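Take a look at the structure below.
Missing here is one protein chain; the remaining ones are kept as they sit in the complex.
To keep things simple, chains are lettered A and B as they appear, and every chain counts its residues starting from 1.
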Amino acid sequence: MYRYDQYDASIVETRVEEFRDQVSRRLSGAMSEDQFKPLRLMNGLYLQLHAYMLRVAIPYGTLDSRQMRMLADVARKYDRGYAHFTTRQNLQYNWIELKDAPEILADLATVEMHAIQTSGNCIRNTTSDQFAGAAADEVTDPRPWAELLRQWSTFHPEFTYLPRKFKIAIIASDEDRAAMRLHDIGLQIVRNEAGALGFKVFVGGGMGRTPMIAPLIREFLPAEDYLSYLEACLRVYNRYGRRDNIYKARIKILVHEIGADEYRRQVEEEFLHVKTLGIDPPAAEFDRIAAFFAPPAWEEGLSDDLDLADPEFRLWVEQNVAAHKQPGYAIVTISLKPIGGIPGDASADQMDLMADLAQRHSFDELRVTHAQNIVLPHVKKADLHAIWQALSDAGLATANLDLISDIIACPGLDYCSLANARSIPLAQKIAERFASLDRQRDLGELKLKISGCINACGHHHAGHIGILGVDRKGTENYQLLLGGSGAEDASLGRITGPGFDEDGVVDAIERTVEKYRAVRTPGERFLDTYRRVGFEPFKEAIYG
Amino acid sequence: MKIATGNDLTTGDVVWWDGEGWTRHVEDAVEVGEHGPALIAREEAARRVNVPYIIDAELTDHGPRPAHIKDRIRARGPTVRPDLNRRPIDPATGSWVI
Partner (left out) sequence: MVEALRFRDDAVHEEPAVTLDAFLGQTNATAVRLESDEDARALIPHLDRLALIEISFPTFRDGRGYSAARILREAGYTGELRAAGDVLIDQVAHMRRCGFDALAPNQPLDQAAVEQAIGRYAFSYQKAADGRAPVWALRHG
């Protein structure tokens, strides 16, 4: 994975000192909260319900054991011994003190980590496919491109005060494992007929108050025009994105209001001009970065055989272990969704364990998924059983990847000052209702996503079953949505009808899945049954 | 009743106006009445509190109970981590919040 050179290190370290200075100006009163807020946000520091919250960037979801151990140490030293992995492949600490924030950033900088631009109206962490470099279906590893993007977007002087936040995702396969179409800019690396690398560019997706699937703006963008084109996309947005209304300021609104064709026309015009400025780095820079992402030194000729005599091990392999492009290897997903646990949370001890396993068994690499799980990307099949046992001892071996209890849930009203309702207790109740692994496996792939408010950090619009928490006359209420998808078959969930209280929505989900079982064809996923039979039968089943 | 709440600037801790200063214990919060807005403006300007605001609360035998669940969660801690709650050994904490 990428390693900082003197320039990267200098930039991050300078930022630490700049922030230290800004914090001391805030604490001394030289700066008001109004002036300080956008600055602390640009270092990922929120003021949440209980304390300051720090969101640490994990660029394109990739980290090594040294970094994971540092995240664990920060949790112990400055927080309450745990952390939360987010739907943008980042990590959050919930109990940070402002006076400690500069020191935390200094500690993180020693392992090439930072919290730069993880909040604020700027370009955020670029996310990517958690199976990058390991999956057979990718055209190329997307992460060198993500790293180029990280550098280009860091402290970009023109785009630091955008109308609103800006999120980019990049994948390199037809299967979309990063919800790419639901980003402000989504990029898919492809090859054209001549075999040259380029990008499909989608602009104007997003969730939140007005969810939209990004339309295609450019069918094929040659690799050498990458950053110039993105610069043009951002410049058009910066100039014309709405600034009168915070709820209408995302690029999806601009693209929707002027239309994809007009947006494309403006971008292409600007791109022709930007291309003359020479802002694209030379191929040598791409090659330098790509060298860090060369395939690890896999062993050749390893067997793909696995002893699956242990039934619990077998269940875990079937559910949580994916095929690797190298024979004899596998991709492991570590579930952070134990039944009754808090989705996406890990204790410092669990983080240390995952670091150890990565170092010993996965070429010292881990990934964070947007579904709030952790991946060990390059594991020898021969090591799977030992890994599984270690994970089991630590409560990290729940065999529920993509099953109904593999819930995406935002922190909700338990932590977040924006929330209208709690999401975690609901996730726990749902998981407990469906705790039986047999029942879950019978239901099959069922992506359930919960947001505690309209900001949709829990991606509820993209859930096969989605839940939105609302405030109904001072009490928590939950709307149920069906039929969303964040994969390459992107679709937005539809609200079923009146909302429910917490117990009511769990019962409604039960009725929904029983309806699915009643009408499905053999092997048909919930989402496909819903798309085949339509909304009405499910609405009928839910409301009677 | 009306009480004032905010966060401690340095630590981010949830605090409540107790008549003389900012306390971490909601049960010591006092009625701020019509002076509330002026009070919190003064305190914020002096940096003794960050982002303060006034809320409704019900006066109970155990002190003020904020009207909105959000502020009750702020007072006690996340409902899903009782070990991190203020007064974690108080079994009534859960029902007080929810």
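Here is the rule we use: a residue touches a chain if its C-beta (ideal position, glycine included) is under 8 Å from a C-beta of that chain, and two chains touch if they have at least 3 such contacts.
Keep in mind the model is a prediction, meaning the values are calculated, not measured.
Across the whole complex, the hidden chain's contacts among the shown chains comprise A. Note on the undisplayed chain: of the listed residues A:Q67, A:T154, A:N420 or A:Q440, the one touching it is A:T154.
Touch with the chain omitted from the figure is made, among A:Q22, A:S173, A:N420 or A:S491, by A:Q22.
Considering the full assembly, A:P282 is the residue among A:G259, A:P282, A:P327 or A:G534 that touches the omitted chain. Contact between chain A and the absent chain runs through residues 5, 7-8, 10-11, 14, 17-18, 22, 35, 38-39, 121, 151-152, 154-163, 235, 238-239, 243, 273, 277-279, 281-282, 284-285, 288.
Operating definition for what follows: only the chains that are shown with their structure count from here on.
Across the complex, chain A is touched by residues 7, 9-14, 44, 47, 50-51, 67-70, 73-74, 77-81, 84 of chain B. Residues of chain A that touch chain B in their complex: 26-27, 29, 33, 47, 49-52, 80, 94-99, 342, 413-415, 417, 419, 422, 424-425, 428, 474-476.
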